[in-house]
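Please see the structure below; I have some questions.
A single protein chain has been omitted; all remaining protein chains appear in their positions.
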Amino acid sequence: MRHAVTRTILVSLALAALSVTGCKKSTPTSNAGPANASPGAKVSYTIGMSQCNLGEPWRVQMNDDVRKAAEAHPEITMIFKDAQNDTLKQRAHVEEFVSAGVDLIIISPKEAQPLTEPVAKAMQAGIPVIVLDRRVLGDEYTCFIGADNKLIGRKAGEWIVKTLGGKGNVVELEGLMTSTPGQDRHSGFRDAIKGSDINIIFEADMKWLEPDARKEMESALSRFDNIDLVYAHNDPGAHGAYLAAQAAGRADKIKFVGIDALPQEGVVYVKQGILAATFQYPTGGAEAIDMALKILHGESVPKEITLGSRVFTKENVDAGGDPI
Amino acid sequence: MYTMQAVAGPTQTDTPLLAMTAICKTFGSQEVLRDVAFDLRAGELHVLAGENGAGKSTLMRILGGVIPADHGHSHINGSEVLFRNPRDAANSGVAIIHQELSLVGSMSVADNLFLGHECSTAGWLHQSDSNQRAREVLGRVGLSIDPRSAVDSLPISSQQLVEIAKALALDAQIIVMDEPTSALSEPEVRNLFARIADLKSQGCGIIYITHRLEEIYTIADRISVLRDGALVATRDRSDLPPDELVRLLVGRNISDQAPRRSVTTNDIRLQVQHCTVRATRADVPPVVEDVSFDVRRGEILGVVGLEGSGVSELLWANFGGLANRATSQITIDGSRTRINSPRDAIDAGVALVTNDRKRTGLILGMDIVQNSTLAALPRLSPFTWLNHSAETSLASESAQQLNLRAASMRQHVSTLSGGNQQKVVLAKWMGTNPRVLLLDDPTRGVDVGAKHEIYLLMNQWSEQGRSIVFSSSEWPELLQVSDRIIVMHRGRIVASFERGAATPADLLRAAMGSTRDE
Partner (left out) sequence: MAPSDERTGWRARLTSPTATALFALCFVLLIGLIFSGDGAFYKWSTHRDALRQASVYGILACGMTFVIITAGIDLSVGSVLALVAVAFSILSIHKDWSPWLAVPACLAFGAACGATSGAVIARLRIQPFIVTLAMMVFARGLAKTISGGMKVSTAMQRPDGSWAAAPVPDVFKAIDSRLLGDNISVVSLIFIACIAISWIVLSRLRWGRYLYAIGGNEEAARLSGVPVVAMKILAYALAGAFSAVAGLCQAAQEQQGDPEAGIGYELTAIAIVVIGGTNLMGGRGGIGLTLLGTLTIGYLDKILSVNAVPEASRLMLTGVIIIVAVLLQRRKD
């Protein structure tokens, strides 16, 4: 009886297995630029930072960027909370910040809909809220800071068109296509190559995962003898594709382009000559602290800040990349 | 030995309650039933006898709608019926009570009784109606228990009656009982028989499958004998004396008296002192309390007790089968031996045949060779490397000695008959070459022929100097086979008889613990 139940659960789980082999989004990162010290801070401030999931390296980086920026301002005390990918937990964290009476909340929400109301409540309680990376609904927040995946995708596309001289065979390895970053990096790229003679000969969803990217690239390699470039929605994806091509002895004939440019990942791949280029997806951690100080000092801030990106190539990588 | 009387005779009517004619069934190339005609009258108990493999179960599965017949017809109360599935059969008033009960242990008695036929309106259960009806039905089988109690809190004997009550709750007219007494003690058997008499007087017809001659001659009205798929005789009980029945069953003359030539010597082989087994619950007195006995080389010691007297536990305890629940000082051939686990016991030359081969004896998914070498494997596989040919030859050797009948040694034991399965269990222990054999009801659920063979084997073992501690639910046989008998009651030894000094009645009196009071 008990066994039967266990078995049923397991079989269902096992089936689910093949469907959800990866739902993590390992992405991009930050410029980690030094924060501007704002002068004339007299009082001390407590800022609550609610992170939706520290399981992702990019979000670890975001927290690091926030922490580093805040350390430059001794008057700021940070409280970090990790919702471990649980919407309800994050909701509770916001409510705890409100009842603890923090001076400002920075939130990188897991989902828009369920976190809209807690954010609005915090605003009504007189606590300014900075929303990072993902949005909430409506306009009851102080400031949104985020990067534009579509823009990054378009910049990558333009760079590829230029690099290939307007024509060539390209493999696109997509991030999870049910996620907004995946969709935006795809559509921005496609917009940019429109009108050129670039052919997308193979596209596959590698779910942000390096082993999956390698598997898909192997398939592309066995189907097509002429591949000029691989555009992957993140750097691990591009690296996986590189390893597949290297194993097939074709790595030197193919260029690899990735997104995210984490300092210890994509940027290093460019230095090694594995990637031809990688496009930064900034965390906005440092900018969030800048804005926080402005808000706390009573200065006005824009409602919406779109972060810029940087491109890293062999030529500029040692100089820290170029803004785009 | 049973003392039940006043069994109502069958009511003779022109149309039988059930008539099955010209039933044929073939599995693959094997003809399992050949032109079988069987009938059952209202108010009669019809014993269906046959060795394992004779076709009894197949016939009953056809009756129960589990499998279809290849040919033949069934009539109930004169009208033809065709059962496509067990539900059809149940709706026509056929209930089959299997040896392994089919109750849901965690559910209440009432819920079990009406499972699939709940008292409900539009899915809403009527608990009190259901309990009320349950009490009525339970009353008909003489059970006065709370219908809300969980089935697994009841003793096996009550569960059996609940199963019968379940049949009655469905208005069953035809009740098939497959070895219903195999797990019951003597008084429980008598109670069951009294209930069967009630059912008969209520007009039910009962088809009764059993291997026990005593039972047949206590309760049967008519007896049908199946042999190798053919019905060889249907007679009134009075027209079929036991010798004749045994001859019909096996198709040859065998003496059902197990010959016993005592070879007991005076050397004490196994000495057990101060054996105590705690109950699983702390507030209950020990199951076995300070029991001491010894067995001489070549001796067969019979142990007798009613259900719950601690006989099985006594055997398990001295095999290390109960882990830390049991304490016992064991001396084998004069040297103190520590037995804390079955492995210790096997190394010390002790073997245990449990009374439930499917649950604790065999690995049903394994084949004959793998089962029969399981206990002897360390000896057969030096450095843990298996030696398949040594295994096969050991298993074949045992199989030959035991007269094990199987198509192939690679046959899964789940496909063997009860008697042959038991022989595989015995083969497993022969492989360890034991000095002491603890046999807990080794003939349970095996056919007459196999029983006889098992008794002969026990004789052989004792001639080889092995000592045997033997319990059985069939006391007449135990009396014939044992050199000496000890009787247990509530975890203690209350009596001891030398060979030939006791009658079944003596044993029963001692086992019921009533000698002193009366």
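Every chain is named by a letter (A and B) in the order it is written, and numbering of its residues begins at 1.
Going forward, a residue touches a chain if its C-beta (ideal position, glycine included) is under 8 Å from a C-beta of that chain, and two chains touch if they have at least 3 such contacts.
Computed from a predicted structure; not experimentally measured.
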| query | Among A:Cys52, A:Val267 or A:Leu293, which residue is in contact with the omitted chain in the full complex? | reply | A:Val267
| Which residue, B:Asn266, B:Thr280 or B:Thr384, contacts the hidden chain when the whole complex is considered? | B:Thr384
| task | Pick out which of A:Lys81, A:Lys110, A:Arg185 or A:Arg214 touches the chain that's been left out of the picture. | result | A:Arg214
| message | Of the residues A:Ala120, A:Leu137 or A:Met177, I need the one that contacts the missing chain. | response | A:Met177
| note | By the document's definition of touch, the residue of B:Phe319, B:Trp461, B:Trp475 or B:Phe497 touching the omitted chain is B:Phe319
| Of the residues in subunit A, which ones touch the absent chain? | 3, 6-7, 10-11, 13-24, 26, 54-55, 57, 60, 177-178, 202-205, 207, 210-211, 214-216, 218-219, 221-223, 239-240, 243, 247-248, 263-265, 267-269, 271-272
| query | Where does subunit B touch the missing chain, residue by residue? | reply | 27-30, 32, 53, 55, 57-58, 319, 321, 341-343, 345-346, 352, 354, 359-366, 370, 374-375, 377-378, 381, 384-386, 406-408, 410-412, 415-417, 428
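What we mean here is this: only the chains that are shown with their structure count from here on.
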| said: With centres defined as the mean C-alpha position, give me the subunit A-subunit B separation in Å. | reply: 69
